[in-house]
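Note that one protein chain of the assembly has been removed; the remaining protein chains are unaltered in position.
Take a look at chain A:
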Amino acid sequence: MSRLHDMGGRFGDGAVVPDAPDAPVFATDWHARALAVTLACGALGKWNIDVSRHARECLSPKDYTRFSYYEKWISALADLLVETGVLTPEDLKGQSGDGLHALASAALRAEAVAAVLAKGGPANRPSAIAPIFAPGERVKTRHPGGSALVDGGHTRLPDYAVGACGQILRQHGTHVLPDSNAHGLGEAPEPLYAVAFPASELWAHPEHPHDEVVLDLWQSYLQPLEPGAQI
């Protein structure tokens, strides 16, 4: 079983409501502050992008459902700050002093923002694991799904594509494995592929016979399709 964030293919969410062409980038001021506080805290270097995604996913189902997008961000950030020891629960209650934190020297300064955002955080790494699939090859995703490393842990194999047969579309090189990196188990880079799945392989009632869904999947999510098997 997965968590609530893994919602691809789910029924019952209703219409997508496009925004007005002139809608502001941030619907309200606190959305902008939530994004900025989260990015600034990320610059403290106490976690990586996979840890922060997992923190959002680990909000309780009740909170995940009722929170708006940026409420999820800010709540997961508060949880992360405590989990990594940056803050204590007493700090969050406003019950501690205002002295400078030991990490204060690492705080992101205004003059460094442009350079930090422009620098980005590439996920490709050299890897000792050689690619075993080539474009055009047929593969099947791991079954059961979920994290193979940590029970209930982070993975980027969505439930809807578990046990599905597809075809390698392109190779992206070797990238950090989120399943490992989200849990402090190392970056464990391995080959990453774009894999195309016929819609008919994923859905009981596909809209069109030639539709496809492409997912980026790590090599350890995939196994070769048995010779002679059809997709």
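One rule holds in what follows: a contact is a pair of C-beta atoms (placed from the backbone, for glycine too) under 8 Å apart; a residue touches a chain by one contact, two chains touch by 3 or more; residues count from 1.
Going forward, contacts and distances are computed from a predicted model.
The complex appears with one chain absent; UniProt names that chain "nitrile hydratase" among the candidates "YcjX family protein", "Multiple sugar transport system ATP-binding protein", "SoxAX cytochrome complex subunit A" or "nitrile hydratase".
Across A:L44, A:I129 or A:V162, the residue that sits in touch with the chain not pictured is A:L44.
The set of chain A residues touching the chain not shown comprises 5-11, 13-19, 21, 23-30, 32-37, 39-41, 44, 49, 53-56, 58-60, 63, 67-71, 74-79, 81-83, 86-87, 89, 91-94, 98-101, 103-104, 107-110, 112-114, 116-124, 152-153, 156-158, 160, 170, 172, 175-176, 178, 192, 194, 196, 199, 202-203, 207-208, 210-218.
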